[in-house]
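Can you read through this structure? Questions will come right after.
Every protein chain but one is kept in place in this view of the complex.
Here is chain A:
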Amino acid sequence: MIKKEKLTIIATEQIAKDTIEMKLKNIHVSETVVPGQFLHILMEGHTLGRPISIADIDKENHIVTILFKVIGAGTKRLAEYSVGQQIDALGPSGNGFPLWQDEKVTVLLIGGGIGVPPMYCLGKQLAKQNVNVIAILGFQTAEYVIYEEKFNQIAETYIVTDDGSYGNKGFVTDLLDQVEEFDCYYTCGPLPMIQAITGKLKGKDGYISLEERMGCGVGACLACMIPANNESGYKKICSDGPVFRAEEVTI
């Protein structure tokens, strides 16, 4: 259940260009969060929260990890926080990815840029459940590559960069028909990437994680809508998502 919580920063480090990895200690969040959920981070001086996905969960030590890219005033401010300080957040927010319990399943994870962290959180859990995991990760350039070694431990991992400065040159979609047969795919990243993937993998069982600018982050203000094929004609990304079945919403 979502609560307003204080999380204590126990580590913060730049791990790639403009990309910060932050480890946060909090009992409620670490004990209840599932892969795909996010924190709605509230900062003094900012009217609105910043949604940031959970990238790793350590229930034993009550730690969750987030990775964020510095793109504007809020993430810049967040990057300035130091170890020992506390941040306020609503969480865990949204719904996570459905998890397979069946060992004979192969899943494909496709992450683009800062959409990679939630894919890691999911992949790690699936690998723990003995699911066969394949990962295709796309980044702009070599400078932005994150979590390659971590993925290597849980998945057969392919890396692509837009300019070929690391891994294969091209887009994640270029590799879709080169990987082995899979039963289900999960993806998170920029919208054009998700659109290309759902287009190419039409008919496959797939789950997508979407982004939209948020107001309340809890389902009350109707800022974060996405057209959907249901009775009301829409879904809320913050509370019905951010994870959706690929054919459930219109992107």
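In the analysis below, contacts are C-beta pairs under 8 Å (C-beta built on N, C-alpha and C of every residue); 3 or more make two chains touch, one makes a residue touch a chain; residues count from 1.
Everything that follows uses one rule, which is that contacts and distances are computed from a predicted model.
This figure omits one chain of the complex; the name its UniProt record holds, of "Ferredoxin", "Dihydroorotate dehydrogenase", "Benzoyl-CoA reductase, bcr type, subunit D" or "Peptide/nickel transport system ATP-binding protein", is "Dihydroorotate dehydrogenase". Across the entire complex, the residue among A:16, A:42, A:127 or A:179 in touch with the chain not shown is A:42. Residue positions on chain A in contact with the hidden chain: 1-2, 4, 42, 46-49, 74, 90, 212-226, 232-234, 239, in rising order.
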